[in-house]
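One chain of protein is taken out of this complex; the other chains stay put.
Per-chain residue numbering starts at 1, and chain names A and B are given in the order in which the chains are listed.
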Amino acid sequence: MMSAETIVQILVSGLLMGLLYALIAAGLSLIFGLMDIVNFAHGEFMMMAMYATFGLVVLFSLDPLLVSPLVVALMFGVGAFCYRFIISHAMRAKTNAGMVQVFATFGLAIVIRGLAQFIFTPDYRSIPKSWLAGKTFDIGGIFMPAPQLAGALVSILAFVGLWLLMKKTDFGKALEATREDAGAVGLVGIDRNRIFALGWGLGAALVGLAGSVLAIFYYIHPDVGGTFALIAYVTVALGGFGSVFGALAAGVLVGLVEAVSATALPPSMKAVGIYAVYLLVVFLRPRGLFGHLS
Amino acid sequence: MTPPHAKRRRRQLLSGVIVLALVAALPLGITDVYIQNILVLTVMYAALSQAWNILGGYCGQISLGHALYFGIGAYTSTLLFSKYGISPWVGMGAGGIIGAALALVIGWPCFRLKGHYFTIATIVLAEIGLLLFLNWDYAGAASGIQLMAVRDSWADFSFLRSKLPYFYFALGLAAVTWLVTFLIEESKWGYWWRAVRENPLAAESLGVRVFRSKMAAAALSAFFTAIGGSFYAQFVSYIDPESVMVFQFSLLMALPAVLGGIGTLWGPAVGAAILIPVSELTRSYIGGGGRGIDLILYGSLIMLISLARPEGLVGLASLFTRKSSPA
Partner (left out) sequence: MPKTDRLNRRQATALLGGAVAGLPLGAARAQAKDIVVGGLYPLSGANAQIGVDAKYAYETALDIINNKHEIDLPLARTEGLPNLGGAKLQMVFADHQSDPQKGRAEAERLITQDKVVALIGTYQSAVAVTASVAAERYGIPFLGADTSSPSLHRRGLKYFFRAAPHDEFFTQAMFDFFDGLEKRGVKIESVALFYEDTIFGTDSANVQKKLAGAKGIKILADIKYRSNSPSLTSEVQQLKSANAQVLMPSSYTTDAILLMKTMAELGYKPPAIVAQDAGFSEQALFNAIGEQGEGVITRSTFSLDLAAKKPSVGQVNELFKARSGKDLNDLTARQLTALLIMGDAINRSKTAEPAAIRDALAATDMPGAQTIMPWRRVKFDETGQNNDCTPVLLQRKGPKYVTVFPAEYAVAQVSWPGLK
């Protein structure tokens, strides 16, 4: 049977990974909460951020951590751009607006993947050397790899920052107001379009942050977004669409469940554990753990 | 039914028959095997998307996990045939029934979920199905099941080189799903589903049995999807979980309906007629380079259609008919 040490190791690894899942899901949840759109290109945004990190690291011989803020800013721009030139058009649909957005972003995802293959070739890339890569902390027999630890830390900081942004700043309040009633905010002088664009920018920036951290220890490839995308969507739904805190809780839960399922079930079926938890939760709470009443 | 309405319905039926006749005649002029293959795929996706449309378009429950039923249909008929020698025709029916039954079992807890929660639940259930089949040795697990036919046979529904029997079956399936859609549009159920789609709470208060409506739509949709899956298994003569139960397949069943016109009679067929040839031709004639250009083209097309024409392409046709017929 499994030793206590093994169990603790599995849970710790699951927690660290879960915090990263939470960060990936945060942007998706934010965008949805703001305007009821599920961004099917979310995984591809993350892939873009990973390539951007790789490219900047190789070009300027800098550590990924240093390059990360630039990548985040870049992704903010990408998100805002996508809203302005693509999503805003999708939202003008009078009928089936929900479906149109799904497929417009789905088409966008395919295009981004094709572009990545065209520009970078389908070969697998890795960031060769970085300050964090390869280091791992051994605390009492429990191993915590430095990149994942950093990722978890970044994730927590990002969520704290997000909370402060939403509650304490004008922008955050405008975001919240637009989420509550997008139609009415025009009356109080809030430019709805501008808020949406900034919201998309923020959502993309968050997943971009996750991507640049992931690039430190994960391989980079045009299809890498797909590997994380489904987990991201399940995480957001589990936490409750629109609830950023829900994304955090759900991400951690998914990370832990994945880790435990890989030992309790045959590892090739570990995802069933995650899916079962999702179904169980939504059957009992149809809006996820912390979903907003719309 | 008021007279102009009846006239419209008759006109729709007539146009259905005409299109069917035209499409059925296509193989007379098209003898290239590869193009015929595209035709088979196109009408198959038209049928699958039409089936999806019943639940997604008319009833408003967006499922992105229909590959589950497709796969169940494929595996049911293939297992019955390869292990017990039962004719695929029987297997097809069995697959359809099992698919419908599964839809009811899934629908029971899932239909209390709304919007994206429901959609993600359907995705997740299809993934569970995929994982179960990937790890089920009796069904071949990852290696799948191959059907080795040695001669053409209608009884076994397998043909060595000819695409025509498959084409006509798939066309028949598309015609049946189209007809079913046509009939329910004007039926009691059709009105209920539209009510459920527009405003479930109001519908409930008006006496529409929301839950039962959804269950019926799901069962009907799953039934035809599973039959499509059995067809596919016979057509390709080889199935494995990754080729019949993946998420990409679920998307491909919904995409033609969404781009063609979700919740419309002709939407799925129009969408399939455009999407399938485009994706096949771009892969074959542009994809061989390995540079991803075919993906860029295909994705751009999807984006363009969904943004420029959110109601779907069928809406374009009505621009012409409105002018020519009296109100």
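Operating definition for what follows: contacts are C-beta pairs under 8 Å (C-beta built on N, C-alpha and C of every residue); 3 or more make two chains touch, one makes a residue touch a chain.
None of these values were measured; they are calculated from a predicted model.
One chain is not displayed; in the complete assembly it touches the shown chains A, B. Checked against the hidden chain, the listed residues B:Y84, B:Y138, B:W154 or B:Y285 yield one contact partner: B:Y285. Residue A:Q117 is the one among A:T53, A:Q117 or A:T178 that touches the chain missing from this view. For the options B:L134, B:A195 or B:L275, the residue in contact with the chain missing from this view is B:L134. Against the chain not shown here, chain A presents residues 2-3, 6, 9-10, 13-14, 17, 21, 114, 117, 121-126, 128, 134, 136, 138, 143, 145, 148, 217-219, 221-223, 226-228, 231, 255, 258-263, 266-271. Considering the complete assembly, chain B touches the hidden chain via residues 32-34, 37-38, 131, 134-135, 141-144, 146, 148, 160-161, 232, 235-238, 240, 242-243, 280, 283-295.
Note that in this section only the chains that are shown with their structure count from here on.
Against chain B, the residues of chain A that register as touching in their complex are 32, 38, 86, 89-90, 92-100, 102-104, 106-118, 122, 222, 230, 233-234, 237, 241, 266, 268-269, 271-272, 275-276, 278-279, 282-283, 286-288, 291. On chain B, the positions that touch chain A within their shared complex are 62, 109, 112-117, 120-121, 123-125, 127-128, 131-132, 134-135, 247, 251, 255, 258-259, 262-263, 290-304, 306-307, 310-312.
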